[in-house]
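Right, one structure below, let's go through it.
Every protein chain except one is present and positioned as in the full complex.
Read from first to last, the chains carry the letters A and B; within each, the first residue is number 1.
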Amino acid sequence: MADTVADVHQHETHGHDDHHHDQGWVSKYLFSTDHKIIGMQYMFTGMFMAVIGGYMAYVFRMQLAFPGISVPGFGQVSPGEYNALITNHGSIMIFWVAMPVLIAAFGNFLIPLMIGADDMVFPRINRLSFQVFFLSSVVLLGSLFVEGGGFGGAWTSYPPLSASGDYNQTHLGASLWLIAVALEFVAFLLGGINFITTLMNSRAPGMKAYDIPLVCWMIVIASILFMLSVGPLLAGAVMLLFDQTLNTGFYDPARGGDPILWQHLFWFFGHPEVYVVLLPAIGITVDVMATFARKKIFGYKMVLYTAVATGVLSFFVWAHHQFIAGIDPRMANVFTITTLLISVPIAEMLFVMIATLYGGSIRLTTPMLWALSFMAEFLIGGVTGIFLGASGADIYFHDTYFVLAHFHYTFFPIAIIGTFCAFTYWFPKMFGRMMNDTLGKIHFWGTIIPFNFIFIPLFVLGMGGQHRRIYNFQHFPEIAGPEYFQLRQLATIALLVMLAFQLVFFYNVIVSWMRGEKAGKNPWKANTLEWTTESPPPHGNWPVDELPTVYRGPYEYGHPDREEDYWPQNLPG
Amino acid sequence: MAHARPIATTRSATGIPTPRLAVWWILASEVVIFGGLLGVYIMHRIGHPEWAEAASHTQTWIGAINTFVLLTSSFTCVLAHQAAEKGNGKEAAKLLGFTILGALMFLMIKSYEWTTEIIAGYTITANTFWSFYYTAAGLHALHVIAGAIIMGFIAVDAFRGRELHRVEIIGIYWHFVDVVWIFLFPLLYIAK
Partner (left out) sequence: MSENNEHNGEHGHDDGHHVNYFKIYLLLLVLFIISVVGPEVGEFTGLRWITLITAFGIAVVKARLVVNNFMHLAWEKRIMKWMLASSVLLMFLMVAGISPDVMNHEGNNWENVAAKAEVERGLAYAAGYSSDEAEDEGEAEVVVAAGFSAATSYGQICATCHGAAGAGDGIAGAALDPPPANFTDPAFWADPARDRDRVITVIRDGAVAVGGSALMAPWGALYTEEQLEQVADYVMSFRPDA
């Protein structure tokens, strides 16, 4: 669906000179094995899903701020629909937006280009990965329209509620949701193995481990994390599916099962998953910052080792999501300590960013603004996480809007700011034209300011005791006062403003794509290999006999011996 | 072939050929899938002493025969690799054929076993032990089926002397399926 739209666009722009090509556009854009096309397919599917996720947020925020009104474009929201909306908003934004765009789209597009290869090592597995992913999005969207409605048991899908259609009243919706998630995992396992082997084996001659741009490292480390953490959940999802369809009793205490087990399996994957999407976003911002501060990254190896340390630590923290779920209290102590520990490597990465900026000749282009705002906003998300990681405080904060605001302050910078940062930075390489900087900046401020107005009120509401996943707060007298509703309405109106400003982005993309200024090979004067080929790169990326050779690290900006302030990786001498 | 193999596939910065590197990564991801399932099963088994009764109804001898079949198929598979390394595609294809035969025998014995158990009333819903039994063995059987199908394609190629390096790759996967069964056998059949 979404990729068809994307493909039609691509067809419109490039189509005319491709008609005499030996491939038809169906095989060229729909069933291509070219890593760049697959990356685009992932990106446009992801963006299409993001629009759906945003629409869902709009509908349920309207219901929360103005309970019972007929939401324009949706109608009245019933409790069941409300549950389905919040559940699928969460699932879509994490599994069908953050993962495909940050890892699959940019991983596919950037890794071969940045390491000087002509494609992924397994192009057809790559295509299969997208096809499975696309199927999973169709199944997910389909699950919203089956009898009984979409699944409404939250994106964590805790049993016993999720374990039986008799409990959640969405027999088909729950099973389809689960199948969609499992398919999505399979797609990313296929894609992830491709990324890992490509980076390990297909680097350009001369490119040593420390010459690889950080964003590639981060995407690959994230893929490894994903691959190692998702296994138990994949097995667990099969078990949950059996509970739903065959009436087994893995998770349902009434049938002899253990609901806590699912929580463990889910979060054993779910917490590393946070770092799976965080690391690529950090890689992107670090790369962008080095380019626009015209300065070598402060501590390349430091960032790399911290990323590995984060990855290892991320496997030790999962139970902090379950402090009040009835887990063994002794384990809660252990997980509090590890959770607070993991803020150390993350803080270290933010320090590296600040140190990179210090003394640089900073250019405030649109991608740089996004990178800077990532740092600022993610800091708020990280710091509020410290309250929640302490098991004592978490007893009070658990499942309130404080938690909700906290993880939106982490996921929004990761998934949305990170994506915009990367998209605006690599847009010239992807489409061969520059994006309009003025429109880009309008869009930037129109997103960042309302974003804070959405979630700061939710912190306040959360500390006031407002619980998550509640359909209508009028039913709870102690938090139904006008001062509470004013805050809710403030958040909702800010959301409307933010969504409206996304139109600027789409307008900018289309206009720049059609009529933007030609970008040339290297508009940002950056060092990494993708800027040494045409924009957009041809099939095979470089002519076969001109595949690049690497002589130095990716961040040699402002070298004292050189006249120019950048030193591309592929220049000899 | 519509697609020429990219240059990227022929590079090998680590010194491990790319297909073999990829299959090791696939196995690492399989280790956590099976490891998660079996780890959960072991914890439940220890926490539920009453499962000993249910476990006593599994048919050890059928499991033992199946272990033997899989071990033997693993052996023919490694011989096929040896033949492929020497460039003898026909021999490799023949040995892969034996391996596929082993897989089919394994599946036939498995379906006989499951049929008798289901008729006796030990269905997947009879008890959580049986749920684990069918889930774990079923997941393993799916891997056997997938391996046998892929092996069929590789055997045809090998017979024509093409893509001989793939014999090693499917072999590594097949031995892994064998290793999983080596652990499933004591877990589901022997430890009563």
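In this section, a residue touches a chain if its C-beta (ideal position, glycine included) is under 8 Å from a C-beta of that chain, and two chains touch if they have at least 3 such contacts.
Just so you know, these numbers come straight off a predicted model, no measurement behind them.
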Option touching the unshown chain, where A:184, A:258 or A:287 are the choices: A:258
Touching residues on chain A - with respect to the absent chain: 160, 166-167, 228, 232, 247, 253-256, 258, 260-261, 264-265, 268, 315-316, 318-319, 326-331
Residues belonging to chain B that touch the chain removed from view: 5, 10, 12, 14-17, 21, 24-25, 27-29, 31-32, 35-36, 39-40, 42-44, 46-54, 57, 60, 64, 67-68, 71-72, 74-75, 77-79, 82, 85, 87, 119-122, 125-127, 162-165, 171-172, 175-176, 178-179, 182-183, 185-186, 190-192
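Just so we're on the same page, only the chains that are shown with their structure count from here on.
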For the chain B and chain A complex, residues of the former touching the latter: 3, 6-9, 11-14, 16, 18, 21-22, 25-26, 28-37, 39-40, 44, 124-125, 127-128, 131-132, 135, 139
Contacting residues of chain A [partner chain B, same complex]: 33, 112, 117-124, 189, 193-194, 196-198, 200-203, 207, 227-236, 238-239, 242, 246-250, 255-258, 261, 265, 268, 540, 544, 547
